[in-house]
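Only a single protein chain was left out; the remaining protein chains are all shown in position.
Which chain is which? They are A, B and C, in the order written, and residues in each are numbered from 1.
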Amino acid sequence: MINVTIYNEFYHEKVNEKVASIYPNGIHKAIGELLSVDPEFNIRYATLDDISETLTDEILDTTDVLFWWGHVRHHLVPDEIVEKVCQRVYDGMGFIPVHSGHFSKPFKKLMGMSCNLKWRETEDKERIWSIEPYHPIAYGVPEYFDIPHEETYGERFDIPTPEDVIFIGNFSGGEVFRSGITYHRGLGKIFYFQPGHETYPIYHMPVVGTILRNAAHWCYTPKTATPYTLGFWEKR
Amino acid sequence: MINVTIYNEFYHEKVNEKVASIYPNGIHKAIGELLSVDPEFNIRYATLDDISETLTDEILDTTDVLFWWGHVRHHLVPDEIVEKVCQRVYDGMGFIPVHSGHFSKPFKKLMGMSCNLKWRETEDKERIWSIEPYHPIAYGVPEYFDIPHEETYGERFDIPTPEDVIFIGNFSGGEVFRSGITYHRGLGKIFYFQPGHETYPIYHMPVVGTILRNAAHWCYTPKTATPYTLGFWEKR
Amino acid sequence: MINVTIYNEFYHEKVNEKVASIYPNGIHKAIGELLSVDPEFNIRYATLDDISETLTDEILDTTDVLFWWGHVRHHLVPDEIVEKVCQRVYDGMGFIPVHSGHFSKPFKKLMGMSCNLKWRETEDKERIWSIEPYHPIAYGVPEYFDIPHEETYGERFDIPTPEDVIFIGNFSGGEVFRSGITYHRGLGKIFYFQPGHETYPIYHMPVVGTILRNAAHWCYTPKTATPYTLGFWEKR
Partner (left out) sequence: MINVTIYNEFYHEKVNEKVASIYPNGIHKAIGELLSVDPEFNIRYATLDDISETLTDEILDTTDVLFWWGHVRHHLVPDEIVEKVCQRVYDGMGFIPVHSGHFSKPFKKLMGMSCNLKWRETEDKERIWSIEPYHPIAYGVPEYFDIPHEETYGERFDIPTPEDVIFIGNFSGGEVFRSGITYHRGLGKIFYFQPGHETYPIYHMPVVGTILRNAAHWCYTPKTATPYTLGFWEKR
């Protein structure tokens, strides 16, 4: 059993009709539906409105993998929760920021950089290439797949060099983007995935489900993995 | 079920009494015993004497992970078998050369380098540190473990920069060595592990068993992982 | 003074009118002209026809950086020269295969892989993004530049994970490609650069000159850099 918590800012869905029509129950529930195909995931949800009850110490301590979708309300996430999320990553929690989650406080802190990128909303088509099929996150993913319309994200994506660049996106407007990348920080594995603008039904695409399920498995570190000792050390 | 094949040169055990007393059935069988704790492994063996029957096309095609121990008879391994082993790695077979397997023909070809290193037989003690506990190959491994006596391997180990350096060894004579390292080539995952000189009972150590079992799991790529297309391509 | 040798297969220019009109003196001379802006380069040329006189031991020993353009006659390069080129890379010679040089014997041997890729000749436009502006090879290169027509090269490019991916290309047909990548093997630094199909005047573009000059500087290792000792080693 892998305990997954899916955080969503859950704002656009409540104020924008188009978004509401695509994600009537919120983006978090759509991601949850993609994951629920796999009975090994035990899924909980958190949104900005209820964050003080849904990202508590107890929930974070029992979360194996945390998904994060946020966009215009990153600044409202309390710093002490950000601190705890990062600490849990160091201790082994998997972390999967998606789309505009590149600008979430925990991701920026874990990366130590601006995580800025070029962007534009012009209905570009994105073709995503699987360039590292050896990686478990790419299992079952075809050599490429198309997203008919997606917000354009373009390089320079201002991040540390990823450990693996699994997916690269070609945008019809001419941009490229490292669309699926991995890191680890301490014991925690991290996967950032670019697709998922709120105005397109991207979290209803089966191939995105394959990737997110693969990612949740890959980012999972069992609690029995040996903890390590840091700091002053007399033994020799 | 993961199909593991363990190749051993199987020479020292037949001509050197000390080695024979440590590994009466050969190093391959000792490694096999370490793996057999896990019922998910289906284990076959291959040695230099029977290599034309034990590393056939059929066996290689049904091997998920190949271990390789060799030392003074690397040059006797037929080039066409080396070619097939490398091809299978590209196609997804895991490959785990151990100890002097750094000089095996398939490893050198896959690395594109000399894979040379410093060495000396002076009964050094080796202390191996687990420096990347996040990695599945390090799960359950303590922060360090000692090998009372081991042939000294020292840097510069002439290899491409590893993708992960999981273990680093401290030798009592003053050397250091990247003792557990990963790569991938095509779809195939590779783990090189330094311990295992034939004159010491290293493949009877439980912690080495933990590492080799972890490695066999990590190096396994299911055949259902999407194959990729290379070469001329009309579609657009 | 950096001794540069530019190898070119020099075949298309002699049999294809279009290519001859673009590169009347051969691609090697066009690359040489791009480099000659910098007085620090001492330039020599080698072609397949004269390879036994132009890639001799003496010339290779005094070559600091070797450029390599080849396409349909890779198989005619003698294996003993390939061996010597690789050996010189291990000893510190810089190596810069360009365009279809991805399939040259030395590059494939140094990579230990097929180095295959998708390709197609359909007059695509390529937009190349500089995604790692920190790298000396990217100095002075704008955030992107366009090549009006280029042979399409597409991922999966079957190579080991590069140390740095400096440039990524967006092809108008929908492909992406890691168009500028670095490695090192032994003491030798390697830069592969994708642009340069023989039927387009790409080696007349100033920005390509900037990149190739930067690359020649970056790939240069002075002979006074400390040599290292490999192999059996008594000292302790």
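Keep in mind that, in the parts below, a contact is a pair of C-beta atoms (placed from the backbone, for glycine too) under 8 Å apart; a residue touches a chain by one contact, two chains touch by 3 or more.
Keep in mind the model is a prediction, meaning the values are calculated, not measured.
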Only one of A:32, A:133, A:154 or A:209 touches the unshown chain, namely A:154
Where A:44, A:118, A:149 or A:217 are the choices, the one touching the absent chain is A:118
By the document's definition of touch, the residue of C:65, C:82, C:128 or C:141 touching the omitted chain is C:141
Against the hidden chain, chain A presents residues 86, 90, 109-114, 116-120, 122, 152, 154, 156, 158, 160-161, 163, 173-175, 183-186, 228-234, 236
Residue list for chain C contacting the dropped chain reads 92, 130, 132-134, 138-143, 163, 184, 186-189, 221-222, 224-229
Omitted-chain footprint on chain B covers residues 127, 129-133, 143-144, 154-157, 161, 164-165, 168-172, 174-176, 178
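FYI, only the chains that are shown with their structure count from here on.
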Strictly by count of touching C-beta pairs, the top pair is B-C
Between chain A and chain B the C-alpha superposition rotation, given in steps of 5 degrees, amounts to 180
Taking each chain's mean CA coordinate, chain A and chain B are separated, in whole Å, by 34
Distance in whole angstrom between the CA centres of chain B and chain C is 33
The positions of chain B in contact with two or more other chains are 163, 184, 186, 228-229
